[in-house]
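To start, the structure under review is shown below, and the notes come after it.
With one protein chain withheld, the remaining protein chains of the complex are depicted in position.
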Amino acid sequence: MSMSRTALLAGVVSLFFLPYSKAAAPAVRSEPLHVRIDRLIGIDQDFARYDAGLASDSEFLRRVHIDLAGYIPTSAQIRAFLADSAPDKRRRVIEQLLNSPEYARNMAQVFDVLLMERRPSRHVPQADWHEFLRQAFLNNRPWDEVVREILSGDGTDPKKRHRIKFFLERDSDPHLVSRDISRLLLGMNLQCAQCHDHPRIEDYRQEHYYGLFAFVSRTTAVQDKNKKLLLLSEKADGETTYQSVFDPKKITKTAVPRVPFGPALVEPLVDKAKLYVIAPAADVAAVPTFSRLARLAGAITQRDYLPFRRNLANRLWAHLMGRGLFEPFDNDHSANPPSHPEVLDLLAQELADNGFNIRAILRELALTKTYQRSSIPRPGTDAKQAPLYAIAVVKPLSPEQLAWSVMQATGLLESYRKAYGGKDPEGEAYRRLAPSAALFINAFANPPGQPQTFEPRTDQALLLANHPSLRSWLAPGSTLATRLNSLPLPTRVEELYLSVLGRLPDEEERKEATEFLTRQPKDIGDLAWALLTSPEFRFNH
Amino acid sequence: MHCNYACGSSDHLLSRRSFLTAAGGALGLGLLTQPSLARVLNGQQKRVLVIDLHGGVSQLETWDPKPGTNTGGPFQAIPTSVPGIHISELLPHTARQMHRMALVRSLNTAEDDHGKGAIIMNTGRRQEPGLTYPHLGSACARLLGDESNPLPGYINITPHGTGGVSVADAAFLGPRFAPVSLDDGKAPQNIDRPADLTAAAEQTRQLLRLRASERFLRRRRTAQTEAYTQTYDQAVGLMQKKHLFNTANEPEKLRDRYGRHDFGRHCLLARRLLEGGATFVKVTHTNYDTHHENFDFHLEQLGEFDLPFATLLEDLALRGLLDTTLVIVQSEFGRTPNINHLYGRDHWSRAWSVALAGCGIKGGAVVGKTNANGTAVVDREVNAGHLFHTYFKALGLDPKKNFYVEQRPIPLADPKASAITEILA
Partner (left out) sequence: MSFLAAPPTAPAIDPTKVREVSSWPHTSPLVCARFDPSGAFVFAGAQDNTIVRWTVPEGKKVVLTGHKSWVRSLAFSARDGLLFSGDYAGRLLAWPVAGDAPAPRWDITAHRGWIRALASSPDSRRLASCGNDHLVRLWHVPDGQPLRTLDGHDCHVYNVAFHPDGKWLASADLKGNVKVWDVERGECVRELDARILHKYDGVFRADIGGARGMAFDPEGKYLACCGITNVSNAFAGVGNPLVVLFDWASGKQKAQLKPRAPHQGTAWGVAIHPLGFILAAGGGNGGELWVWKPDDPLSWHTLKLAGNARDLSLHPKGRLVAIPCHDSRLRLYDLASAAR
């Protein structure tokens, strides 16, 4: 009897609360972030029924290596991890990876692609820019500081041209710059709001577009004859005006610099005689006494301004979890709420509280059960009905992850590290193999200036099937074939599966592989190819 | 055979094996006959060619001119090879092909958004929450295509650098009917089998790959993992047909007539692919979204479209392919009769046109009328649903038949509409 009354009460209570109700379990502030996140993610009452449980050790290790280091682990690393019986081995691996040079390189790549979208490096060498990012991640520099450098636009120091790259590779086109800042750093695509209030998104209005535009509209790129550099030249005057193409009255409005949904820039009155620090002249980059551009980065990274932190939180979440808390990544608005608003709020707040510490955020995210969950649906359940994150998302490897994982699987990375390593094995191997990686990256990357999407194409399959490079890495006499063929057959099969797929073969696989290699020992490369081109390799699961 | 992600069925495995061994028969799986070849020889195979004039082509500058009115703009109308039918002066060569073509001038799709307009024209229906309808290309690949046909069922020739259409086109039909995009119509790189790879070795490694893939897909099949696996089968198919991409073997004069620019080359490639057994080929000409200086830009773009298109129709006819190839010239919508302050025309879907030719279409037919200045349909208003009924009927299919998505019937075409019989042969 009491059970049915309790059930009745629970039913009544559940009528009044939404699925993600805070009333279900109070958040405890002193709990680690990863615990709070798991609580919020698991709040759906169906969650337990569909919970796929934790991923296996080999699945976890492969996943976390790809996400943090940028490519798959070696067979030796996997064996060591599987053999380790310490209860906190996953935490230790996460910590180790976060402090590795591979992590810094990987994050530099990830944020390079995010910020520059593979635009060609016409004005600032890619190597300099990449090294700046890598150092930033190596030293875990606060991300708001890094963004303020990247958006400073000050290219006067030839050794610090990373400060101007964001602008120069976009030809300092104010429309393109403001559009990309809103899409890539603020989670809002304001492009459609250039000619009129956004036709479909209530929140995005012309004033938001032009408020941002007004920061950069006075700036152009100029080849400075004195400094002998391509620099940004900014005028001290010039107002931005706009009209809506849908407005029959054609009312013209003037834009005040203002980050979208943020405060307007307060501009001091400058003495007309002292408008410039460097006055405009032919082939001279003008520097005004009061620069709107110089205040842009500060405006978007300041603590109270939410969109920057929400966007960063969303991107970091997506990097590990395989989908954003809101999607698409540049559609943060009130009619497109995040799947788990409290989680996003939590992460955005944490960024403010921990000083934009990306490594700390990634650590907490990697420690969650949400991240470590298996991608195999619970037997007997319909995966299509499962609440989000009850089953881990199967995510395609990025072009970079795929390229470098191929080189790890084929043993190239290890052999280059050993052969050329010296004091900097990671850096040496990376530099020497980068051109080979580029071959794969280019085939899988979207065109420059476009966000990366997963669009499998026949030409990619043809590359992996027929290109001589990959064939040479799998041929008899290659590094991989030589190493494997020196092993006795049972170990050979294990090593093949560990090296390529990151796990031990099951019984059926052992049997089939052994039969095949007994019949056709010279063709181990074909078996390796088959594993390399299977979806198990292509995806992060 | 539709794709059910929960099933892990061996149907897929079998069909891919049969697909591979069509080329040659090792490993004891036997040589299969090639029914598609038989169908081609019997003249029974039907094909579809869609020319997408991307961006919203102006019906007033193409199929339904209104010279001398306040909306007509500066261009004149010209007579065509069919007495009584006039089209824009911007299409002189196409005008001479009018006896092969039919025009629908009374289209009202009530959707001025590029993306949504494209969905309506490509699926025959408005987008619905919870159900995505398949693209016409995927539907045709499924209904008209043959599993043993090495060419992908839906080929999309895209202008250089515009990127392909997405995996989502095939919707519930499954990624095997997703389009294969050919950027700038180029034969894909790496289309040649490596010299040191024998046919037998290629067979072996493909089977090994299939085996490994099936294992993974048994428990973690998603649209993405399927689509990825499919690309290898498509690759094998494309390799077998690589000669089709080489237009250099065509006579110089014909290549000149098609035109050496992108769209011309793509039209010639389309003809070769259709001739070579492709089921559905789409060629895109970009761009027509002329909010500014509509007349100059339509002059330029249609100047590029006119001769290659006319040449393509003529070429298909001469090769005896036109009777079995449905040709559709479409856009996402038309353009406003009102000329804006920038000499432009804006998006307009209330009264616009589509042109058809070929299989099942009555040449020289015009259906539907707009009023004197093109601002409204006054006779025989139709929407994309009617068009899809018409396409399927023209191809000898029954548009009232259903696809099945987990036992739920989905009619091929919108049941609220019907075929435009006036233009069916």
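All chains are identified by letter, namely A and B, in their written order; residue positions are counted from 1 within each chain.
Assume a residue touches a chain if its C-beta (ideal position, glycine included) is under 8 Å from a C-beta of that chain, and two chains touch if they have at least 3 such contacts.
Quantities reported herein were computed from a predicted structural model and do not represent experimental measurements.
Asks: Looking at the whole complex, which of A:R49, A:R141, A:H175 or A:R323 touches the chain that is not displayed?
Replies: Once the missing chain is taken into account, the touching residue is A:H175.
Asks: Which of these touches the unseen chain: B:P159, B:G364, B:G385 or B:P399?
Replies: Per the contact definition at the top, the residue touching the missing chain is B:P159.
Asks: If I consider the whole complex, including the chain that's not displayed, which of B:D192, B:D256, B:E300 or B:D379 touches that chain?
Replies: Per the contact definition at the top, the residue touching the missing chain is B:E300.
Asks: Among A:K250, A:K384 or A:K423, which one is in touch with the chain left out?
Replies: Looking across A:K250, A:K384 or A:K423, the contact with the absent chain belongs to A:K250.
Asks: Among B:S81, B:N108 or B:N287, exactly one should touch the missing chain; which is it?
Replies: B:N287
Asks: Touching the hidden chain in the full complex, which residues of subunit B are there? Just list them.
Replies: Interface residues of subunit B facing the absent chain: 55, 67-68, 70, 73-76, 159, 286-287, 289-293, 295-297, 299-301, 339, 341-342, 344.
Asks: Footprint of the hidden chain on subunit A, which residues?
Replies: Touching the missing chain: residues 173, 175-176, 195, 217, 238-239, 241-243, 250, 252.
We adopt the following convention: only the chains that are shown with their structure count from here on.
Asks: Can you name the residues of subunit A that touch subunit B in the complex?
Replies: That would be residues 199-200, 245, 375-377, 382-384, 394, 396, 446-447, 450, 453-463, 465-468, 471, 509, 512, 516, 520, 523, 526-527, 529-531, 533-536, 538-539, 541 of subunit A.
Asks: In the complex, go through subunit B and note every residue touching subunit A.
Replies: Within the complex, subunit B touches subunit A at residues 5-6, 113, 152, 161, 163-164, 166-167, 180-181, 183, 188-194, 196-197, 201, 204-205, 208-209, 211-213, 215-217, 219-220, 222, 224-225, 227-232, 234-235, 238-239, 291.
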